[in-house]
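These notes are about the structure you will find just below.
Taken from a larger complex, these chains appear in their original positions, while the remainder are omitted.
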């Protein structure tokens, strides 16, 4: 895909071992975390949630100046893998919902607390939690092929990733609600006009333009950047954690509702027929 | 008007009795509250404030999924009917100002607390409180004939409807202040670019396009939509009530000021000469 080709192959040295669902590299002051389930549109499995958290914790401590999240292949990320819902523990669906809410809260918490500039390189369509989390990034660069879709109501669910707070703050309530409540899908240009995306690039030159800029940014004084990012974040860090807890708790209830169960059943049975 | 024709006549059954200044209908999961003083540009009388509150309370409890506010005729709403100021009770102007501030606070409070998705279908020009309240709606669709005008300073008054908080949040302080302090009138396109309006439609197809979309939205899982709306609102509900109280209290003082009295006198005497 263009994602890997235009950056060239990472050095064997720079690729970090131990990840099955990600490719994590670190060079030139930039740690790059690439979602690597391209045949599944980078849908996030339980394992991938855990690995992203580990990769963020490592990136927070390494000597890179900035950290990048991107996707391998045509998609940036298709959101939560709905097959996660089919793996029911002995404690039943209630335990499943409880565990999922804890995982979600911890996962989003890593993005709230991340101490360095965090950049999303949105190489293609983004769905669900991969969209809502963008409100917690410092920069969001998007290919003009990218779209932004949060069909929570369609799935009987509700917003997460602090989007119930950040999206109205970023784009105003009248734009945010059409996305979060009614599942309106945005183009990259629309998402940029509404402030969710920093800048949109033609797909043909996306990787080249973005990485040229990121390499320049990564050479700025790293302490100044880290301190500036934390100054901006600290204003609302406590509030973001409270919102994250509330969103996760509401979703725990949603996952046990008929609306959600029926919607996910329908989705999975439609997929099975394809 | 295009507002009524393009939707067709509501069923005799669906029209709710008991309203003199509104037409309230409920069908297909949508409760529609239509301001119905078209010859007065839907200016809001004391009676109409009361009826809108009753209609919202009923809509909150009925089995509709979404609630719509719109206007009959050429205007969406020309704001507070300034003739309200001429009906002075035995207690004099101070009692009048006190009662008006309580009515305003209770009226705006109904919008803050409304538990379901609330959609404004802005069919034409909007003035004063009908503009400021838009910050409390989840979606605002506007005809390209609509304009948005809050001439508070011109009338010696000050912003209400939580706009002193919501407008800077939605559009930034530099755009909000030109509207709220200096009375700059916005076109529908400008209001959309600044986030107050979700989307603008050509007037010729406005009703058809908007109601097609709303009918689709009304079929989404209703509990998910209600819970998502409340999740977004609850983040700042307490703050909104505090701001509503403060705005109402400041306006109570304004209504007794020379600046306001003179401005309203001039307005009413100019109208009397027409």
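Letters are used for the chains, namely A and B, taken in the order the chains are written, and counting of residues starts over at 1 for each.
Here, a residue touches a chain if its C-beta (ideal position, glycine included) is under 8 Å from a C-beta of that chain, and two chains touch if they have at least 3 such contacts.
Quick caveat: nothing in here was measured; it's all calculated off a predicted structure.
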Copy count of the single sequence across the entire complex, 2 present: 3
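The definition used in the following text is that only the chains that are shown with their structure count from here on.
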Inter-centroid spacing, subunit B versus subunit A (mean Cα positions, whole Å): 37
Residue numbers on subunit A that touch subunit B, as the complex places them: 152-159, 164-165, 168-169, 171-178, 180-183, 193-194, 243, 246-247, 250, 254, 257, 259-260, 263
Contact footprint of subunit A on subunit B as seen in their complex: 117, 134-140, 166, 169-171, 193-199, 217, 220-221, 223-225, 227-229, 231-232, 234-235
